[in-house]
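The structure appears below as structure tokens.
Only a single protein chain was left out; the remaining protein chains are all shown in position.
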Amino acid sequence: MKKQGIKIVTIGGGSSYTPELVEGFILRHAHLPVRELWLVDIEAGREKLEIVGNLAKRMVEKAGVDMKIHLSYDRREALPGADFVTTQMRVGLLDARIKDERIPLSLGMLGQETNGAGGMFKALRTIPVILDIVKDIQELCPNAWLLNFTNPAAMVTEAISRYTDYKRAIGLCNLPVGLIAAFANLLEVDSERVSMEIQGSNHFVYATDVFVDGESVFDEMMNQYIANEANETMTNIHGIEFSSDFIRGLGAIPCSYHNYYYHHSEQLEAQLKEYEEGAVRAQFVKDVEDELFELYKDENLAVKPKQLELRGGALYSDAACNLIDSIYNNKGDIQYVDVPNNGTVSSLPNDAVIETACIITKNGPKPIAIGEFNPEINGQIQMIKTFERLVVEAAVTGSRAKAITALNLNPLIPSDDLANKVFDALLEAHLDYLPQFA
Amino acid sequence: MKKQGIKIVTIGGGSSYTPELVEGFILRHAHLPVRELWLVDIEAGREKLEIVGNLAKRMVEKAGVDMKIHLSYDRREALPGADFVTTQMRVGLLDARIKDERIPLSLGMLGQETNGAGGMFKALRTIPVILDIVKDIQELCPNAWLLNFTNPAAMVTEAISRYTDYKRAIGLCNLPVGLIAAFANLLEVDSERVSMEIQGSNHFVYATDVFVDGESVFDEMMNQYIANEANETMTNIHGIEFSSDFIRGLGAIPCSYHNYYYHHSEQLEAQLKEYEEGAVRAQFVKDVEDELFELYKDENLAVKPKQLELRGGALYSDAACNLIDSIYNNKGDIQYVDVPNNGTVSSLPNDAVIETACIITKNGPKPIAIGEFNPEINGQIQMIKTFERLVVEAAVTGSRAKAITALNLNPLIPSDDLANKVFDALLEAHLDYLPQFA
Amino acid sequence: MKKQGIKIVTIGGGSSYTPELVEGFILRHAHLPVRELWLVDIEAGREKLEIVGNLAKRMVEKAGVDMKIHLSYDRREALPGADFVTTQMRVGLLDARIKDERIPLSLGMLGQETNGAGGMFKALRTIPVILDIVKDIQELCPNAWLLNFTNPAAMVTEAISRYTDYKRAIGLCNLPVGLIAAFANLLEVDSERVSMEIQGSNHFVYATDVFVDGESVFDEMMNQYIANEANETMTNIHGIEFSSDFIRGLGAIPCSYHNYYYHHSEQLEAQLKEYEEGAVRAQFVKDVEDELFELYKDENLAVKPKQLELRGGALYSDAACNLIDSIYNNKGDIQYVDVPNNGTVSSLPNDAVIETACIITKNGPKPIAIGEFNPEINGQIQMIKTFERLVVEAAVTGSRAKAITALNLNPLIPSDDLANKVFDALLEAHLDYLPQFA
Partner (left out) sequence: MKKQGIKIVTIGGGSSYTPELVEGFILRHAHLPVRELWLVDIEAGREKLEIVGNLAKRMVEKAGVDMKIHLSYDRREALPGADFVTTQMRVGLLDARIKDERIPLSLGMLGQETNGAGGMFKALRTIPVILDIVKDIQELCPNAWLLNFTNPAAMVTEAISRYTDYKRAIGLCNLPVGLIAAFANLLEVDSERVSMEIQGSNHFVYATDVFVDGESVFDEMMNQYIANEANETMTNIHGIEFSSDFIRGLGAIPCSYHNYYYHHSEQLEAQLKEYEEGAVRAQFVKDVEDELFELYKDENLAVKPKQLELRGGALYSDAACNLIDSIYNNKGDIQYVDVPNNGTVSSLPNDAVIETACIITKNGPKPIAIGEFNPEINGQIQMIKTFERLVVEAAVTGSRAKAITALNLNPLIPSDDLANKVFDALLEAHLDYLPQFA
């Protein structure tokens, strides 16, 4: 990497998350000298990008760091010379997410932004775009690392792994960092001291070991978790707890997204109620965003506003900055990212993307060997990976058949008949963003 | 095997199926000289065994074959010298199956006799008994082959594979033979000419290739199946058809039990309706059985009555007789049975039992290599195997935790909360047969 | 396959083996109606082809079967409409083999026609030719089965598996049939009753189980073999026997080619002596061939002469005829052929070719699952497969580096220095046949 400092290109730069990212770079500037930050967006997002870009400029100026903010509506202008590219775009914006959630609910099933019918359509919209971005990276800045925040991170990253020969894409998510924080809280130790083994895919990971200062405390933690002491701090979606025997038999700690599977009926009931009241989560998120942009416009604002932390996804920027930091500074620490399996687990293909503990050096992430998934969770992870692999194939080839098969294999979809119905309804709603199915 | 003829011991000999088995041996007597058939049952089944046993004796006498029928209430008396042992007992009888179906439905979920909560309890009741039988076989007739008909066949056979060192257990089911028959019908050829590749576990297999005279006709068949021409003859449970795109994307033909998964909502609705009307399938089966035993009592009856064919499981006896025939006569033909994986599929442990195409010789079944499950179905099969493995462990160790975890991982169970509830309700109902959970 | 009878094309038709093949087809004509046999050779082999072709015609005429013999010097003329293609050509003729043996011996190492430096060069000469033949088959008779006799059979077949998408190539060798015959002899039973499990690669297979009428007799056989009773009938090269403890510890029966590895020093000494006396095996074979062709010229000869059986490779034609028979007649019997691994053994890639027990039907050979090589022999087989894979790559790409590495990894090659020397000497000797290294 260049001695004169780092160049970063953020695609989807007009996102409400950007101020967090900017703050992250400012705080780390002493050892992570970002000199250029290019915020790139599409024409349709010009208004937001200008608001966010101006805020970013004010933040940098106030902090007095030597970091230049560039705004661009043409990624090919921005990419040359980039050291890192981050992607946080949302194809179809929040309106598309609202449809992803509401349409499945209208047919009596969970939309689920990652692995349900809604998540599938997010993948179908996003994958062709990300593959185009990778093509540009390979041409214009082939040594840059791509950090993909865009959900569903596993499928998006796996599409790159399977359909390009670009080897520097890393998916990342704030969920693992959140697990670490929750475990630290529960164990009453500083989160820097906590590490873990996780097994699974993005938004579908289980913690299978937890360490404090490198020493396993998993058995104690499991006992504590089982004894329900854990539940106060392990906030789950809608606050539903797992039964002791389930966790004991599982021998692992599920993540919050597992609620959709292991509390399927309760989640469905709750979301149907929200749906009937017109209040799905995507709508809530949209309202928060509108409010944030109002704040961002304020020319006196020159720091990240507190309200952003309520937005959800709060630690995303931390995850990204830490990953960039460890690569740039060759830290050799452990982070939890989405990377091609490459033998980490013997029962998945090498090109399947998993979320797993990696050593991060200048050479990128190197996964710690797992060998085989724990037998108690192997089936569920394999099931979700089959779903993901079919969706990736459908996204690239435009095969309705692969998409329908993926839906049928997913426990959140109640039947073949409804799989066909929900697919058709979502396809119609999103047709503008799905040229491969035209 | 002894020159003087074959000795067979049938545990659960009082079953209504027995006349079919007897007929099978009579028809094959020229090349499969069964000289002794021991029908063994427990004291509680004495009445039925006597009825069935007497019918069997009349059948043999009428056919004029040299086969001696013995009735016994002590398997240790029967086993010495046995060449083949068949198990077709039903721990807790049909009353238990009625509970297996009704109790889950009372909580709003499918019981599903193989892989649902009901099937789990059938496994929990049966596995300790089968392990005891194997212990006796290993002591009294260690070279005998055990043919297990008792459902859930995959779990029962896997319990033997994992918890004993007896290597001569084979699970078998009439479903694959039924698939062959349906394919033959569809292709308008004699079923002897049809063979197939299947992937999966008992009651959860997919046909992934179909051959006529050894030549693959799969692509044509799939097209025909997709074009719906297949559906008339491929009778599915409740007659629901799969969508063309699902089958096309799957690249494989599901079996009838897959209706419980891919038509989950419709199946549930239909069975809840039956439940409310007091008419679950187990009750229907029981009524048919009662009727059959009335027929069997008729001292003028000396052949298998036609009505038995309506009973379901019609081809079981054929499956068993053919397997015994091929082992005894070292036929080297292909049959579809439940055996330890032993590397047939690389992503499952060696001791996991799969249902697969095997060459049958005097040395028993040898599976044809598969390598890896097709990527489109890998996840579902892995999921069901994880369920099965946990249930087997729960059955042997009496671990409520493993049982609850198994239920949670099963797509038929709507939530952790209901998993706990249905377990407790079924445990209470079946406690007499579940000493390991006492 | 066509109702009007089978068309077979034999490339390298001028081989001295051809009369055996013709005899094989004559004997099986009732159920294997070969109507056309095309014997194809290159211009340089015109004299031999005419001699052999005329003998073939006389044999057919004498037998009175309806089989037409065609001679051709252009395989593209012969291939259209072929049902089976057999390849038995020898690129560079026996003169090349003499060099393959003599040049390594001149440098103090075994040439070894399959896996040593000599075998490597046979592969380097043959693989480009076979890939051209496959290209023609794919164009002119894509549904034909290719039966490759040409040594080294594993490498030649693996080249097709890895560098083409043609799926109907089968390698075959008379060694497994010879093992069966030896076991039958030892066990004093008819060889039809004997079958086995083998593990390994061509000319490097171990028998890991032996059955009579499908029942394993391996333990008895091993004891007998260990007790040296086996050795009289198990003729080994130069008659050297393996020690009892070696066989006992191995838990498997090596093949005659293993002498080169496990009796390395004795084999080397013996061959060096032969070499100094000017009498390598290839020279002996050449003398026999010359004699045979003299016989073949005799216009009164209309049957396969007895002397051919002394030629070595006596059962090759039987192996080929049986394989064709089982495919054509969909026999479903077990034969031992060279096919892509496709998961038969989990620790080798799918495209690696192994020699293994297969069920033979109209759909071709389907391997019986092995799972993992026995731990006692895994290392040796992996070692030879690494050698073979590197040689295949060298043959296709013309990489001297891959060839040198292959030689270095081979236990028959004494050192890196000699690996380089023997490669250069053989390359110079065979340069006309190795355009890829030019």
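So that you can tell them apart, the chains are marked A, B and C in the order they are listed, and the count of residues begins at 1 in each.
Just so we're on the same page, contacts are C-beta pairs under 8 Å (C-beta built on N, C-alpha and C of every residue); 3 or more make two chains touch, one makes a residue touch a chain.
None of these values were measured; they are calculated from a predicted model.
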Touching partners, among the displayed chains, of the absent chain: A, C
Full-complex contact with the absent chain, from A:D213, A:D298 or A:D432: A:D213
Option touching the unshown chain, where C:V339, C:I377 or C:V422 are the choices: C:I377
Touch with the omitted chain, as defined above, among A:G249, A:P367 or A:P414: A:P367
Touching the absent chain when the full complex is considered, from C:V288, C:V396 or C:L418: C:L418
Positions on subunit C contacted by the hidden chain, ascending: 108, 242-246, 248-250, 262-266, 346-347, 349, 375-380, 382-387, 389-390, 399-406, 408-409, 411, 414-420
On subunit A, residues whose C-beta touches the chain left out of the figure: 195, 211, 213-216, 330, 332-334, 341-346, 350, 359, 361-363, 366-372
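Throughout what follows, only the chains that are shown with their structure count from here on.
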Chain at maximum distance from subunit C, centres defined as averaged CA atoms: A
Computed distance of Cα centres, subunit C from subunit B, in Å: 45
Chain centre separation in whole Å, for subunit C relative to subunit A (CA means): 55
Residues within subunit A bordering two or more other chains: none
